[in-house]
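Shown here: the complex without one of its protein chains, the others still in place.
Take a look at subunit A:
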Amino acid sequence: MSPHELLVVPMGYGFMVRALAATVTAAAVCAVLSCWLVLIGWSLMGDAVSHAVLPGVVLAYVVGVPFALGAAVFGFLAVALIGVVRDTSRVKEDAAIGIVFSTLFALGLVLISVTPSQVDLHHVVFGNLLGVDRADLVQITAIGGAALLVLLLKRRDFTLYAFDPVHAHAIGLNPRLIGAALLGLLALTCVVALQVVGVVLVVAMLIIPGSTAHLLTDRLGRMLVIAPALSVCASVVGLYLSYHLNTASGGMVVLVQGAVFLLAYLFGPRHGVLGRRVAAIRSARTPPPPAG
């Protein structure tokens, strides 16, 4: 297959162009957010919010409003409920997350079963990348772009919050507010990624890029570049592969993300499992400096 057939021909289809634009947007914004999520330890939170938006999506279809609105409402609701259950009972955070998101997800499943068939469960759960239409794409780029802009403009606040919320408080910032803003952006980001990979796999887009970048550098500033760069590349490769191999697009995107993580895990120069060994062997080979 010539490079032309490999790379250019697929883009002759409008649906592929839109799919590519949606993928790149979602991959970039998810990856940037994921850097803070994995450092704070909020990976499960991403999983929770992405599942919890399901009833919102269904209700939005029923009422006839943009599905992003319904998803965002339920995303915020999930975050709030998790906080309430955690803070007002003896239930620990991970259990609170599990209880809230599975219950909301179940509510979504029940709602789908009683609504007329215009909501395709399969599309919501596994994404409908190749079915992204013009209106969807406008929505995805608008929400994704806005979220990305806020994340980048306020990145130093988010980093301070993630590293040392106590110091943030001591110098007069409001760490609760910063945390809430981050969770709000998480809800919006889930809405964006939902279309691309579906409810079940959003969490992959929100955890893998940040984790991969963390294996490759000791600087958050560099993570914020490496994560979206790798994530966008992996997603584009995944999209092309799904086209040529005729496989599920959302699944393929995440599969390539996972493969990139595996490479970093094995061969990362400083923190990779094999990379560390290679470095150790190399330094053993170089003669030690003369004693004295």
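Going forward, contacts are C-beta pairs under 8 Å (C-beta built on N, C-alpha and C of every residue); 3 or more make two chains touch, one makes a residue touch a chain; residues count from 1.
Operating definition for what follows: contacts and distances are computed from a predicted model.
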Hidden subunit of the complex - UniProt protein name among "ABC transporter", "Putative ABC transport system ATP-binding protein", "cytochrome-c oxidase" or "Protein-arginine kinase activator protein": "ABC transporter"
Absent-chain contact - pick from A:166, A:245 or A:281: A:166
Listed residues A:18, A:51 or A:214, member touching the removed chain: A:214
Missing-partner contacts on subunit A, residue numbers: 39, 153-154, 156-157, 159-160, 162-164, 166-173, 214, 217-220, 223
